[in-house]
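Coming up: chain A.
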Amino acid sequence: MIEATLIAEILLAFSLTLALIFAYLAIRERDLIKAIVFSALQSVAFAYAYYLLFAPDIVLAYIAVGVGIYSILLIYGVSKTERYEEV
Partner candidate 1 sequence: MEIYPPLPPIMIHSLALAPVTAIVSAFAMPLIGLTIKNRKVWDAFALTISTIVFILTGIGYATVRYLGKPFVYLLGGWPPPVGIVYEVDEFAALLGLVSAFIIWLVVIYGVKYFDSNEDGMEWYYTMLLGLEAGVLGCIYTGDVFNVFVLFEVLSITSYGLVAFWNRRGECIEAAIKYSLIGALATTIYFLAVTFIYASLGTLNMADIAAKIRGLFFPVTGEPYGSIALGVGLFLALSIWAFTVEAGVAPNHFRVLDAYQVSPSTVAALLSAVAANVGFYLLARYLITLLSGARAVETIVNAGLLIVLIMGLVSIIVGSFLMIVQSDVNRILAYSSVLNYGYVCLAIGLATPLGIIAALFHMINHAVAKTLIFLTAGVYVKASGTRRLDGMEGVGRYAPITSALMVIAALALAGVPPFNGFVSKLILYEALLEVNLAPLVIIIVLSSALSLLGYLKIIYHAYTKPPMKDYGKVEPPKAMLWPMIILAALCIILGVASPWIYDMFIEPAAHTIFETDKFIEVAYEFAEKLLIGVRI
Partner candidate 2 sequence: MVISKVRPRSEIIIGLGVALLLVLTLFAVIAGATGFTPKEDIRPLAKFYLYYAINWYEKKFWAASPEAVNSMVWDYRGYDTLYETSVFFLAIIGAIAVFRIPGVKDVFSKGILSGRGLSLIVKTITKLVIAFVLIVSIAIAVHGNLTPGGGFQAGSAISIATLLAIAAFSRIFLEERKITTKLMLPIRVLGVLGIGLLALGPALIALSGIMSFVIQNQPKPWADWGFIPGVGPFWLSGNQFFYNFFEFVAVGAGFTVIYLIFSIPELIYKRVLKK
Partner candidate 3 sequence: MGVLERTLKIVAVAVMLFAVFIIASASVAPQDIIYGIIFSIAVAVVVSELLIAKHTKPYDIKRWFWTIAYTFYYFIVAEYKAHSDVIMRILHPKMPIKPGIVRVPFHVNTDYAIVTIANSITNTPGTVVVDLDTKRKYFYVHWINVKAPDEKTTFENISKMFEYFAKRIFD
């Protein structure tokens, strides 16, 4: 019998890796809309990590905030300002 916790940990490693990659991309990306989309995916990865850490309350709150509201408010922000970051 395979231990369920070990599986949770392997999946956690996967989702945290995804989060790391996409956080890096979100910070490096010059196109802000793409950065927002990357950061939304990073949020999805974090939400999945919370799921695997047995925190359904946080998953519900965090999906709403991280995937939805951050991204959407930032989209509002970009649509009212400018799309490209000047480096």
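What we mean here is this: a residue touches a chain if its C-beta (ideal position, glycine included) is under 8 Å from a C-beta of that chain, and two chains touch if they have at least 3 such contacts; residues count from 1.
Behind the choice of candidates: all candidates are chains of the complex that A comes from, given by their letters.
This is a predicted model, so every value here is computed, not measured.
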Interface partner of chain A in the complex, by touch - 1, 2 or 3 = 2
Considering the complex alone, what residue numbers of chain A touch candidate 2?
-> 9, 30, 55-57, 59-61, 64-65, 68-69, 72-73, 76, 80, 84, 86-87
